[in-house]
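A protein chain is absent from this complex, but the other protein chains hold their places.
Letters A and B mark the chains in the order given here, with residues in each chain numbered from 1 onward.
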Amino acid sequence: MSDDVMTEIQRDHLFNLILKGEREDGRAFDEFREISIETDVIGTADGSARVKLGTTELLVGVKIQPGEPFPDTPDKGVLITNTELVPLASPDYEAGPPREGAIEIARVVDRGIRESKSLDLEKLCITAGEKVWIIFIDIHVLNNDGNILDAASMGSIAALLTAKLPRAQYDMGDDIPLPVRDIPVAVTVIEFGGALLLDPSLAEGVIASTSLITITNNDGSISGMQKSGSESLTVEQVMQAVDMAKNAAAGIREKFLEV
Amino acid sequence: MSEKPEHFIVDGKRLDGRRVDELRPIKIEIGTLGRADGSCYLEWGNNKVLAAVYGPRELHPRHRQKMTRSVVQFRYNMASFSVDERTRPGPSRRSIEISKVSREAFEPVIFTKFFPRTAIDVFVEILQAGAGTRTAGINAASLALADAGIPMRGLVSACAVGKVDGEIVLDLMKEEDNYGEADLPVAMTAGRQITLLQMDGHLTTEEFYRALELAKTGCDQIYELQRQALIEKYSKEYTTEIEEEGPAPAGEPEGDADE
Partner (left out) sequence: MEKRIVIPGDLLSDDIRVSGSGTYVADGTVRAALYGLMNKGERYISVIPLAGRYIPQTSDRVIGVITEVTYSNWIVDINSPYDGLLHISQYPRRIEIEQMSRYLKVGDCILTMVKDVDASMKVELTLRDKDRELRRLSDGRITAISPTKMPRVIGRSGSMIRLLKSEIGCNMFVGQNGRIWINGSEDRIDLAIEAVRYIEANAHTPGLTDRMQAFLKAKKKTRFGKTYENEDEEEWR
């Protein structure tokens, strides 16, 4: 059955569980599914990570090559983030150019890395106005079982942390690690039946029409946010969601992303 | 890209130490993706590929439906980070051609008449490319189709044969693929029906016949590996089951599943 056919019975069941403070898979509201991050999995990439979030799975590959800077930032490297929701990953994905969902994921992940100044783009300048390093982050979703955004965020920063500037290949000296200064982590909080939940499963994500994504940095500051979905949130909910996201991000950073 | 080596074969050994009639190591995992009806992850030398099958399922748009059979659709796609120089996401002329001939490699073996008006979708994602991705994709797709319970006349097995240093060799590695004198990917069934055949380069007819013979022995070996992987998937589960539960109760096995 496709993701958007949700039976009345299932909806009621999930809703009733929430009222009792429970979730279908027995997790607490602020509990993630099992996380696994494996790095350096793709030899053809300059950095890579395979992330599993429960049964959700994706690959992030980082490719780095010299190219022209943007005219308005002649002395800075370029960051390009792209998400492919390939039809292999879900019965609901179709082949074709990225749709709004894929573009939103790529842009939110990109925003976190860019705005946190995690990547020192100035250090990625080779010759001002002529040649800079271009960093491509490609997020390739393999199995969508909910919450691909958080997985994409973890995977992207994990791949950047292990990526090497391929200087030897271009006769510019030895390969060196990318200048990564901060570890921004995006965490999605969904609103469902008045409750706020972390790491939505596929079914929870379908039912909850609204989520708030908060990207926090090493020092707990916020580098990006996105409300997504067709319903509103109260001020209190937003405050609580930011708090939940910040705590979860700190936990994920400490456990999986410290260098 | 690496330089052209002076010799591809020294003392009967190839650059990676193989004999001329030897395959690169192959690793197969079946049923790795939860959302798909059937799936397979396959490593072959430096190739890492994933195949997923969805269907038979409703075919959109409706005017493409066939009233008397299912339509097989095949999408071969390369992850942007799967090759040395980042490739633009989405279909290229190359991937569209590979998708077409790969689809045609399966059309002769799938019993499409059982599922009028539907689509059987095969998706192959090349995560890391290392020469011979189309044949790797076909081998994985063959297993994903079996895993999805699609009725078939038999499995399809594929490998490439080529010519380097004037010699016919099995299963080209990257350098041989890039600088060799000929490349001949072949797919066939265990019953020796050839379902894919392409060739580029230069071969005499005598060399071609020898190459085809070598391809047969390669496909035979791959067929055995595919077969083992399918048999093992269930026998493995069966053994763990027995260990956990103690010896199975004596007596006749139940015959209820065929009622």
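Just so it is clear, a residue touches a chain if its C-beta (ideal position, glycine included) is under 8 Å from a C-beta of that chain, and two chains touch if they have at least 3 such contacts.
No experiment lies behind these values; they were computed from the predicted model shown.
When you scan B:E43, B:E125 or B:D147 for touch with the missing chain, the hit is B:D147.
Think of the hidden chain as still there; on chain A it touches residues 1, 5-11, 13.
Residue-level contact of chain B with the missing chain is found at 37-38, 55-58, 67, 109, 111, 114-118, 146-155, 189-191, 227, 230-231, 234-235, 237-238, 241, 245, 248-249, 251-259.
The working rule: only the chains that are shown with their structure count from here on.
With centres set at the average Cα position, the gap from chain A to chain B is 32 Å.
Chain A contributes residues 42-45, 48, 55, 57, 59, 61-63, 65, 82, 84, 86-91, 95, 97-98, 136, 138, 140, 142-145 to its touches with chain B in the complex.
On chain B, the positions that touch chain A within their shared complex are 33-36, 46, 48, 50-52, 54, 57, 75, 77, 79-86, 89-91, 121, 123-125, 127-130.
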